[in-house]
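What you see is the complex with one protein chain gone and the rest in place.
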Amino acid sequence: MGYLFIVLSAVLVNNVVFVRILGMCPFMGTSKKLETAIGMGLATTFVLTLGSGASYLIDHYLLVPFDLTYLRALAFIVVIAAIVQLTELIIHKVSPLLYQVLGIYLPLITTNCAVLGIPLLSAELSYDLLESLLFGFGSSVGFTFALILFAGLRERMDGADVPLALRGVPIIMMTAGFMSLAFMGFAGLDRFHH
Amino acid sequence: MNLKIFTPRGGVHPDSHKTESSETPIRHVPMPPRLIIPLIQGSQGSARTIVTVGDKVLKGQCIGEAEGADGTSIHAPTSGTVTEIGRYPMAHPSGLSSQSIVIEPDGENHWITYEPLDPTTANRDELILRIQASGIVGMGGAVFPSHLKARSKINTLVINGAECEPWMTGDDRLMRERAANIVSGAAVLAHLTGAQQTLIGIEDNKPEAIAATRTAVDDMEPVARECLGTGKMTVIVVPTRYPTGERKQLIHVLTGIEIPPSDRVTKFGIQCFNVATAHAVCRALLHGEPMVSRIVTVTGNVKRPGNYETPLGMPIADLLAFCGVKPNTTHVLMGGPMMGFTLPNLDAPVTKGCNCLIAASKELFPPPPSEQPCIRCGECVDACPVNLQPFELYWASRAKNFDGAKYHRLFDCMECGCCAYVCPAHIPLVDYFRYASSEIRARDEEQKAADQARMRFEFRSSRLEREKAEKSARLAARATETRTKSAADAALIAAAAERVNEQAQIEPSLQDNAAPLYDQQT
Partner (left out) sequence: MLAAILIMTGIALVLGATLGYAAVYFKVEGNPLAEQIDAILPQTQCAQCGYPGCKPYAEAIAKGETEINLCTPGGDDNTRKLAELLGREFKPRGALVEKLKTVALIDEQTCIGCTLCIQACPVDAIIGSSKQMHTVVSRYCTGCELCLPPCPVDCISMVEEPRTPQNWRWKYPVTGLRVVA
């Protein structure tokens, strides 16, 4: 039951985009079209799950035993960047089709703060390996979910009668704000936890 | 006999405005001072000029020969002289000009010698060729070459007398006055297509036309009866509803078969002709008269509204002047108010597709109220006869999201205008759809041109590379040749030097100084 709550809370209650306000850069950048949003969501899910696991291993077996937890941010960045690069190389070789879908977004993930933030958080919360993996997976599903919802809205917004002063970035920021407010409603799910 | 009638969804019931023009008989118009006949009458099928400036022509004489299998011929609408072959404005929303033949009538109106064909004895190919050579095209407004349609083999022939567009009454008058010709033409078409069942669909707001057509079917001419053979011909009254006159809609009403927008009607063993086309087929085959005139409804803001038998090529301005167009006319619509368009230039001539001209004034067609935002109320969805979601199409078209428009099946839209008619926000939906579809078509063309250019560029690059490789191979071959040749020469020289050396050894005293010189050369 605890595992389910980790996933559910990461997806909805503590949604990485709308509640934690992490990963805003790719969220704004790749939510213009539904297809790009799906591509970016998949790529992030892939990397974030792997990154959470790898970060846990580095943290648990290297940083903690040597009392180097103050180097977490640095070490995690290196590991995530390497994983992204490695994933890109492998996918490019093994599955050209998947590369077509994810290819352009993979390098972008290196600079996605959600991908660094989630391993840091799970280290903070001292999750074990499985919990870290689930937390990473749940958060990235939440990210994908937010991205797809928002892309759907933005496709509609393209054709909408937006007042001139609000066209472009302003209306997008406002919409993101409203969605963020809406996601706060999921905090009510917490009731069932206790 | 009344068959079961089916009701497709959607459609609207606009004010019919038919009585303005339907109560006077078809009238003839005086010959204008000149006739302008475009070589291309519709979107398909063109003709090749076979007359030159100065030629005397007779009424009905072929002046443009059908070009290719899809082309249809054009004929002189009266006797006179060809005065010019040049570019004149077309009756098209773009106002573009096209190659046309100008004829100055001599006032005699001399016909060519009629050469009727007996459909009961002539063979099928000959009859179809005659339809093409008589210049017969779909007269409902689509201007699709009729010989292409007559070629299909089908079970059910639908004759379209619905005439659902408001204001238009040309088919109504034609059925009232010349029903016998229509029935004969329909019988000939049934004979050509092998149809066992011929259904003539007429809307219930034309009782006189229904009665006249029923009488004509009962007292069919002997030749028509023979053409029909064992086949049956039935007049069916259909409820008045716009756009029942669209062929797939009418087929649905009459047979219950709903034909997908992407499929051809012949796939379901059905073919559809307009009553005016059937009339033209009868005139061409049974009387030997090619298509030189058509019935045009002139109505709206004119003193003498009605239906006029107009020679093709008559400038629209002349026709309107004859009907007494009132001075407060703001613009002129060609086609009906739902699917027609505003003529950009009244010098354009009457063509085979010109079924109706409506002079518009502020009182009859007040300028539309300004567009308001779409709130997706869904009125347009209820009105759409082809099950589209016009508001989705509108959003996509307006945002120039052409992929989205295609996804919502923009190309299934027949631009009937029902959605724009019912829209409470007065959004000119069809204008957006026309814009989006012409834009998508143009972009597809550009893409095709780019692909072709890429192919040609790549072919040229590979050709140049091959030529370069061939040239260097040729040069290399020549170099090797020269090298082997010089090597052979060198061997000869060496051999000669050897001989000299040998000689020198035999006679050392004589050749002492010369020998080293030959040694160097080897």
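Should a chain be cited, it is by its letter among A and B, assigned in written order, with residues numbered from 1 in that chain.
Assume a contact is a pair of C-beta atoms (placed from the backbone, for glycine too) under 8 Å apart; a residue touches a chain by one contact, two chains touch by 3 or more.
Values in this document were obtained by computation on a predicted structure and should not be read as measured data.
Colleague: Decide which residue listed in B:His28, B:His287, B:Lys362 or B:Arg454 touches the omitted chain of the complex.
Modeller: Selected residue, touching the omitted chain: B:Arg454.
Colleague: Check the options B:Glu126, B:Glu445, B:Glu465 or B:Glu502 and report the residue that touches the missing chain.
Modeller: Touching the chain that is not displayed is residue B:Glu445.
Colleague: One chain is left out of this view; which of B:Lys59, B:His75, B:His92 or B:His408 touches it in the full complex?
Modeller: Residue touching the chain left out of view: B:His92.
Colleague: Identify the residues of chain B touching the omitted chain, counting contacts across the whole complex.
Modeller: 43, 90, 92-94, 96, 98, 370-372, 428, 431-432, 434-435, 437-439, 442, 445-446, 449-454, 456-461
Colleague: Could you list which residues of chain A touch the chain missing from the display?
Modeller: These residues touch the chain not displayed: 58, 62-63, 66, 68, 71, 74-75, 78-79, 82, 85-86, 89-90, 92-94, 96, 100, 104-105, 108.
Following the convention adopted for this analysis, only the chains that are shown with their structure count from here on.
Colleague: Please work out the Cα centroid separation of chain A and chain B, and write it as a whole number of Å.
Modeller: A distance of 54 Å separates the two centres.
Colleague: So in the complex, the part of chain A that touches chain B is made up of which residues?
Modeller: By the definition above, chain A touches chain B via 155-156, 158-161.
Colleague: Which of the residues in chain B come into contact with chain A in the complex?
Modeller: 373, 395-396, 398-399, 401, 404
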